[in-house]
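Notes follow the structure.
A single protein chain has been omitted; all remaining protein chains appear in their positions.
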């Protein structure tokens, strides 16, 4: 398993008139955690795109447990639980710093080349993941 | 079944550097379709909030099939397939005007009062839905 | 003078916890009005980008008079008051359908080629503007 953590401070811009964070605003937070995870693996996403590999989102699922509010200090945990092949699935927990769970989510991504065709993950990324997953 | 349609023109602001619409931007489009559905039922959401009932999003699931692009003319179809009780589930199809399917989604919402406690749907809304669902 | 009008319905996603539209959300509305103005001139922005000319925003100025609120029906008027050369300035009024003024704004844009160098407006656009401005 590969796991990363990112800290976020909730912006006023992310709230809505219900006084809580609008549900779509969590998705960029998941992105932040994903970017951090790739950084922690030594394969920054910016580099990957420069090498011609992209990771568009194919699927998103979010369950909102408790609302996030303006100025909350949030932690987003991202986990990859299986060796990614043509696709990569990521699990997230969005929590308050106090540990209170706000949202659970998953995203599924496909590795795509610049012609928008499925491709294999970059070798560097595969190698980085391989050190975390027991080969069977 | 209750079904509604909304037309949307993709904004430049909704794209990202992949040249396509960023995945979180579909969620406000689903909102537009939901708002239209409540309008079509004669129970505008603005009125419902003024009566003290809110519909926060409890769950979102999106499957992205094809990318939407700047200036595309989009149609979002929203459907309620079962008589809502404490919760309401909505199914969406995001399509191009040509009919091409871009995204399928569902949202789940809880009826909440101003103290953020679950409550029954407003009588007017229940009556409006009841005319669409055969009582068994 | 060239003038265009666009209608917008305020999304819940555009509000903030003050119960009104967050100030940055007006900027995509100005974009909608600008896109409409180029359409009305017969030179859609999408076409212009496909021809290799872009119009990045160089300057924005907004004065917020009255708040916009969820579900408001908004009209954005965009005007070009002078023949554009290397740059184009656009004036906006954001109003309620009732006529109440919500926001006055200007944007300044530079015509840029794909190498991000200043360039002349496309001939088609210059011709379209020329029919609206008396040559002196």
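Read from first to last, the chains carry the letters A, B and C; within each, the first residue is number 1.
FYI, a residue touches a chain if its C-beta (ideal position, glycine included) is under 8 Å from a C-beta of that chain, and two chains touch if they have at least 3 such contacts.
Values in this document were obtained by computation on a predicted structure and should not be read as measured data.
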item: Among C:5, C:54, C:96 or C:126, the residue in touch with the chain that has been omitted; value: C:54
item: Absent-chain contact - pick from A:27, A:53 or A:125; value: A:27
item: Hidden partner interface residues of chain C, rising order; value: 18, 20, 23-25, 27-28, 54, 56-64, 67
item: Positions on chain B contacted by the hidden chain, ascending; value: 12-13, 15-20, 22, 24, 70
item: Touching residues on chain A - with respect to the absent chain; value: 9, 11-14, 27-28, 31-32, 35, 44-46, 70-71
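We adopt the following convention: only the chains that are shown with their structure count from here on.
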item: Approximate Å spacing (C-alpha centroids) for the pair chain A, chain C; value: 34
item: Where chain A touches two or more other chains at once, by residue number; value: 18, 20, 24
